[in-house]
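Complex shown without one protein chain; remaining protein chains in place.
Chain IDs A, B and C follow the sequence of writing; residue 1 opens each chain.
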Amino acid sequence: MATTRKTIVGGIDSDVLAFTAAQDTQLDLALVEADCIGTAAHVTMLARLRSAPRLFSPEERDAVVAELLRIMHGARSGAFRITERDQDVHLAIERTLTRRLGEPGKRVHTGRSRNDQVAVDLRLYAKEQLLDAGEELAVLCKALLKFSRKHADWPMVGRTHMRPAMPSSVGLWASSHAESLLDDMLALRAAFTLNDHCPLGSAAGYGVPLDIDRKLTAKLLGFRAVHHNVLYAANARGKCESVVLSALAQVMLSLSRLAADLILYGMPEFAYFELPPEYCTGSSIMPQKSNPDVLELIRARTSRVLAHAAATSAVVCGLPGGYNRDIQETKQPFMEGIQTTRACLRVLPRLIAGLRPDKQRLLAAFTPEVFAADQALELVAEGTPFREAYDMVKARLGRLEAPNAFRAVAAKKHLGGTAGLDFDAYNARVREIMKFVRHERKRYHAAVSRLLGVSYPSLA
Amino acid sequence: MATTRKTIVGGIDSDVLAFTAAQDTQLDLALVEADCIGTAAHVTMLARLRSAPRLFSPEERDAVVAELLRIMHGARSGAFRITERDQDVHLAIERTLTRRLGEPGKRVHTGRSRNDQVAVDLRLYAKEQLLDAGEELAVLCKALLKFSRKHADWPMVGRTHMRPAMPSSVGLWASSHAESLLDDMLALRAAFTLNDHCPLGSAAGYGVPLDIDRKLTAKLLGFRAVHHNVLYAANARGKCESVVLSALAQVMLSLSRLAADLILYGMPEFAYFELPPEYCTGSSIMPQKSNPDVLELIRARTSRVLAHAAATSAVVCGLPGGYNRDIQETKQPFMEGIQTTRACLRVLPRLIAGLRPDKQRLLAAFTPEVFAADQALELVAEGTPFREAYDMVKARLGRLEAPNAFRAVAAKKHLGGTAGLDFDAYNARVREIMKFVRHERKRYHAAVSRLLGVSYPSLA
Amino acid sequence: MATTRKTIVGGIDSDVLAFTAAQDTQLDLALVEADCIGTAAHVTMLARLRSAPRLFSPEERDAVVAELLRIMHGARSGAFRITERDQDVHLAIERTLTRRLGEPGKRVHTGRSRNDQVAVDLRLYAKEQLLDAGEELAVLCKALLKFSRKHADWPMVGRTHMRPAMPSSVGLWASSHAESLLDDMLALRAAFTLNDHCPLGSAAGYGVPLDIDRKLTAKLLGFRAVHHNVLYAANARGKCESVVLSALAQVMLSLSRLAADLILYGMPEFAYFELPPEYCTGSSIMPQKSNPDVLELIRARTSRVLAHAAATSAVVCGLPGGYNRDIQETKQPFMEGIQTTRACLRVLPRLIAGLRPDKQRLLAAFTPEVFAADQALELVAEGTPFREAYDMVKARLGRLEAPNAFRAVAAKKHLGGTAGLDFDAYNARVREIMKFVRHERKRYHAAVSRLLGVSYPSLA
Partner (left out) sequence: MATTRKTIVGGIDSDVLAFTAAQDTQLDLALVEADCIGTAAHVTMLARLRSAPRLFSPEERDAVVAELLRIMHGARSGAFRITERDQDVHLAIERTLTRRLGEPGKRVHTGRSRNDQVAVDLRLYAKEQLLDAGEELAVLCKALLKFSRKHADWPMVGRTHMRPAMPSSVGLWASSHAESLLDDMLALRAAFTLNDHCPLGSAAGYGVPLDIDRKLTAKLLGFRAVHHNVLYAANARGKCESVVLSALAQVMLSLSRLAADLILYGMPEFAYFELPPEYCTGSSIMPQKSNPDVLELIRARTSRVLAHAAATSAVVCGLPGGYNRDIQETKQPFMEGIQTTRACLRVLPRLIAGLRPDKQRLLAAFTPEVFAADQALELVAEGTPFREAYDMVKARLGRLEAPNAFRAVAAKKHLGGTAGLDFDAYNARVREIMKFVRHERKRYHAAVSRLLGVSYPSLA
C-alpha cells in the first residue's frame, strides 16, 4: 500500500510516516485476532453473495480463512509482526494474504475500508475486555464479601468528614465497597451493549454499491445488532471507546475509594488493618518503612484512567462527521485505560484476602462520643423529640459513657444496617455477573468457532 | 440550627458561613419539592412503625404532610425562600415545620441525617431530569428523522478527513445524528437505573438503632430498589451524579458533532443548508453578518459539560469513605450540566425543522473524484480484483466522468446505506423512548400522589 | 441593536436570545468599569486623530467621558443594569450613551468591535484580579511563615506514604506550604505579563481602514505592550483566560495539599493541630461533631478550578482562527475560577492564625522507628558505608531507642533543613510580591485617573 500511495500522493516521507503511524504498529498487535476474524466474516459473506461473477468461490474463501488462521497462530507465537511500512494491522494482514494467496488476497478488501475494519476490531476487542473486566470485578467482589461476612460483627468506628461519627462494622465497610463495584456493572453492561453493534459494511462511512449482507456478517461475528446507518457506524468510533472508558472510570473511582480507606486505616495511628507484607515496599533510605505502594498507585491510576476517558471524549468533541484521522488518537488511551483498570482489579483480591483486621485497635477507637447519636436516638425511642434529645446529649458530651460497641453493631437491624446485611442477595448479584460473562463469552466463542471451522479460542 | 451549632462548635462566623453555604441557598431551590416528598415518606414510615411510644400518630403525620404541601405551594409561588442562615433546603424546611407545628416538627429529623436527605433529593431530581432529557432527546430525534426522510434521496457529498470522499445523501447524514442520540439512551437509562435506588435510611451513613422500614420508604417514593448497604448509600453520592453527567456528556458529544457539521455546511462556501434566520445573530461592526451562534455555543458547551463531568469525578476520586463535605461541590456542576444539556436539546428541534437544504449547492459539490471508489467497486462487480480496480481508477483520476449522483445514492441498497435506511425501525426506537419516559413518569407521579393525598404534580 | 439586528437577520426570537445571552447579563456586571475605561481610551484616541473631518471634538470626547463616569457611578450604586435585550455590557453602555448624548453616542463604536471591547475588558479584569490574588497569596504566606517561625523547633513526625518516616518540625511543615505558594507567583506573574498586552484596535480581528493609534490606547489604559497582530489579538481570547486559570490552578493545588494535611492531622487520632472552632461545623444528627468543612471545600474546589481551566482550554482547542462564539463560554469558568481561588486564599490566613498545635500529641508520635534513618546516617558519619548501616539498623528495628526529638530537629542544620530555614529570605520574597502588586496597581490607577480626569478608583 505504501508504494501505491506514494504514486498517488507524492510519497510520504519517513518522518511523516513515523509521526502518523505513531504507536499503531505496537498497539495493533492486540488486534490481530479480531482483524483476522473480521476478515474471515467479510470474505465468507462475499462468498455467499449471489452476484455474478462471484467475488469469492467457496474454495477461495476457505483458502483465505486458512491463511488467516496461520496468521493468528503466528501472532500467538510472536512470529507475526507489524512494521512501520505496514502502518497498521489491516495492511499487514492484507499484504500477508496477498503474498501468500495472490489474487484472492487482493480481493479481501472488496467493499471494505480500513475504517470499518478497525471499527470491527475495536468492538470485538472492547467486548472481550469488558467481559474479562466484569469477571475480574466479580472476583474482587467475592473477596470483599467473604471478608465482610467473616468480620460482619467486628465493630469499626464509622466516620464522616474523616472523623469519628457513629458505630459501624468491618462488615459494613467491606461490603460498601463491594456494592459500589456491583453497581458499576450497570455502566459496564451498557458499554457492552453499545459495542455489541456491528459496524461492518460501513466501508469509508458511506457504504458500497454492492449488495453486501450486513446482517450476515454481524451474525457471523456474534454481534447482537448492527449499527444501522453506515455513516453513524463510522462516527460511532470514539463514542464506543468513550463509553467504555467512562464505565471503567466508575470502576476506578470505586477502587480509589477502597484504596484511600485502606491507606488511611493502615496508618500505624489507626492500624485497623494490616496489609499483606508482599503488597508493601520499603525505602532506600529508611530501614523501617513498609509502604502501601500498590494502593497509592491504584489511587493515582484512577486519575490516569479519568484522563484517558477525558482525552477520548475531547478528541471526538466538535469533530465534523465522517472519518477524521483524529480518531486514531483514541486508541492508545482506550487500550491503556482498559489495561490499567484490569490490572488494578486483578491485584486487589489477594490483597483483600490477606488483609488482617486488628480487633484491639478497632475497639480502642470507640470513644464515648461515637455513641452520641445512638444515645439521642434511644431517647427518641423513649419518646423525646429528636431535636431535644440531640440537645440533651450534646449538653453532656464530656460525660458520656461508652456503651458496648458490639451491642451497637447488633442494634442496627434494619435493611443494610450493620446487623441487616443480606449476603445472599449480594452473592446472587455476583453470580449474575459471572453468568452474564460466561454466557456472552460462550456465544462469541461459538460464533467464531463456526466461522473459522476450528475450536476458538484454542484454535485446535 | 445555626444557633444550636454555635453553642457546640464555638459559632461559625458569617464569612465562613458564606464560604461553606456557597451557592446552596440558590441551587437548593430546585430541590424543595423533592425534599418535601422525601420528608413525607420518612414521616409516613415513622408513623407506621410498631414502636412504643409511637414516633408519629396518624394525625401528626397528616399535619406534617399538610405543612409540606404548603411549603411546596410556597415554593411554586416564589414565597418560600432559603436564607444563608438556613444554610440549605433541609434546615429551611425543618425550621418552617417546627415554627408551624411545634413539637412534631422537631421530630421529623428522627432517624435521618441531612446526608441522606440530600441524597434522596438529588436522586428524585436526577430521575425527573433524566426523563425530561430523554423526552427532549426523542423530540429532537423525531425532527432529525423527519428531515432525513424528507430528503432521503437528496445527494450530498460524503466526506472523510473533511474532504470529499464518496456519494452520500442528506437522509443518511441527518439520520446518522439521530442514531447517535438514540444510542445515547443506553447510558441515560443506565444512569436512571442507578439513580432509581433509594438511599433513605442511611442517616449519616451508618444507619440508626431504630427499626426503620427502608423498603417502605423506597416504595412510597416510587424507587424500584434500595441502596442496600447504608454506608454505600452515602458513598454513592457523587457516583450517581458522575454517572448522570457521563451519560449527558455523550448526548452533548452527539450534539457537538451535529453542530460542527451544520456550522461547516452552512458556510457560504458550501451553503448546503440555510439556517433559519432567527437562529443567527449579526455583528456590531459588520453589517452583512449572519452567524450560527447557537451552534457554536452548543459546540462550546459540550466542553463545559465534559468539564462538569470531570469535576464531579475528580471530587470523588480518592476520597475516604463516609460523608465528606467535598461532595457538596458536585451539586453545582451536576445541576448546571443537566440544565445546559437540556437547553441544547430543546433549542435544536425547531432549528432542524427550519433547516433548508439547497439542492443546487449539494449537487454542485459532486466532482468526478467523488465517484472514484464506486467506480472501482463497479469494476470489482464485473470481476476485477479490488486492488487492481483501485489502481486502474487511480490511474485515470483526472479523466473520470461524473456519473449521476442520484443514481449513486440509489445504488447503495444494503442495510443502512443511502437507499437502505429503515425509518420504521428508527421511529420504533423513538416511540420506545417516549413509552419509557411516560411509564416512569406516571409511576412516580402515582406514588407521590398516593403519598401526599393530592394529585401530583398539579398539587390539586 | 437588537432591533437593528432583527431587520437584518430576520429577528432573533426570545428563546434563542436567552440561549445565546446565557449568563452574560449577570457576568458582565463585573466588567462595567473596565468597559467604560476602555471606551474612554478609545474615544480619547479618536479625538486625537488628525483625520478630517474629526471623529470627536475635544468637547464631545469630554461629554462621552462624563457620561461614562455617570455609568460607573451607576454601576457602583447598583442603578446600572444589563437587560437580556442589551445582550451584554457593551451594547448596554453604547445604548445608554446614545440615549443621553445622541449622535456622539452613535460614534463611540467607530473602528471598534464588541470582540475587542470584551477582550480589553477581560484583560483589565484579569490584571486587577491577578494583583488582588497576588496580594491575598502574600498575606497567606505571611500567616504561614509567622506560624512556621513561631513553632520552628516543635518536633513533628515527617511522613512519606502518609506513614511515619523521619523527624521533622512544625516549622518545616508550615513553611513548605508557604514556599509552594511563593513559587506559584511565577505562573501568576507570567499570566499577568500575557494579559498586560492591549488588544484594542483589533476590531473584528482584522483591524480598520482608519489611522487609529493602538500604542496610544494601550498607554492610556496602562498596558505595557500591544498585541501586535490584530488577528492574534482576537485569537488570544481564550488563551489569556486559559493561562490565568492554569496559574490559579497551581495555587489551588498548593492549597489543596495544605488542606489535606490539616484535615489529616486534625483528626482526633493525630490531633497535632486544633482548628479554630469558628472554622468547623456540626452535624444535624450527631451532637458531638466538629468537622473541618472549610478545608474539605478547599480540597474539592481545587478540582472545580482545575475543571474550569480544562473547560477553557478545551473550548479553544482546534478552533479555527478569527472570533467564534464558542469563546463566550470561557467567560463563566474564567470568572468563577478566579473568584473561587480568591475566596480560598482569603479564608485561610485567619484559620492559620488560629491554628493551635498540640505539643504533647506531636511528641507522642515519635516512635523509635522514626529515628531509624537518622541512626543509619549517624553510623555513616562514623565511617560505615550507607548500605551496611542501613542493614544494621534494619536488623535491630524492634530494639531501637527513641532519641530526643528536639535534638533530631536541631541536627538538620543544612540549608532548608529543620534547623536551617532562612525566614529572612522567605519574608523578602513576600515583600517582593507586595511590592510588585503595589507598583502595578499604582501604575494602572494613575493611568485611569489621568484618562478619566478623576481620582481612580475612588472616582472622586
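Going forward, a residue touches a chain if its C-beta (ideal position, glycine included) is under 8 Å from a C-beta of that chain, and two chains touch if they have at least 3 such contacts.
Not measured: the values here are computed from a predicted model.
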Which displayed chains the unshown chain touches: A, B, C
Hidden partner chain, touching residue among C:P58, C:G322 or C:G453: C:G322
Residue, one of C:A66, C:V139 or C:V380, that touches the chain absent here: C:V380
Contact with the hidden chain (one of A:A314, A:V393 or A:I433): A:A314
Sole contact to the chain not displayed, among C:G38, C:G111 or C:P349: C:G111
Residue in contact with the excluded chain [from C:T83, C:N229, C:N404 or C:S455]: C:N229
Sites on chain B contacted by the missing partner chain, in the whole complex: 160-166, 263-264, 267-270, 283, 285-293, 296, 310, 314, 317-318, 365, 367, 369, 372-373, 376, 390-391, 393-394, 397, 400
Residue ranges of chain A at the interface with the undisplayed chain: 1, 4-5, 8-13, 15-16, 19-20, 22, 90-91, 109, 112-114, 203-204, 276-287, 290-294, 296-297, 299-301, 303-304, 306-308, 310-311, 314-315, 317, 324-329, 332-333, 343, 347
Residue numbers in chain C that touch the chain omitted from display: 4, 7-8, 51, 53, 55, 98, 103-104, 106-111, 115, 158-162, 165-168, 172-173, 175-177, 179-180, 183, 186-187, 189-190, 193-194, 197, 201-215, 226-233, 235-236, 239, 242-243, 246, 249-250, 253-254, 256-257, 259-261, 264, 299, 302-303, 306, 310, 313-314, 316-325, 373-374, 377-378, 380-383, 385-388, 390-391, 394, 408, 411-418, 420-422, 425-426
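Everything that follows uses one rule, which is that only the chains that are shown with their structure count from here on.
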Graph class of chain-chain contacts, one of line, ring, star, complete, other: complete
Rotation angle (°) superposing Cα atoms of chain A on chain C, nearest 5: 180
Chain centre separation in whole Å, for chain C relative to chain A (CA means): 38
Gap in Å, rounded to a whole number, between the CA centres of chain C and chain B: 32
Touching two or more other chains - residue numbers and ranges from chain C: 283, 285-287, 290-293, 296, 310, 314
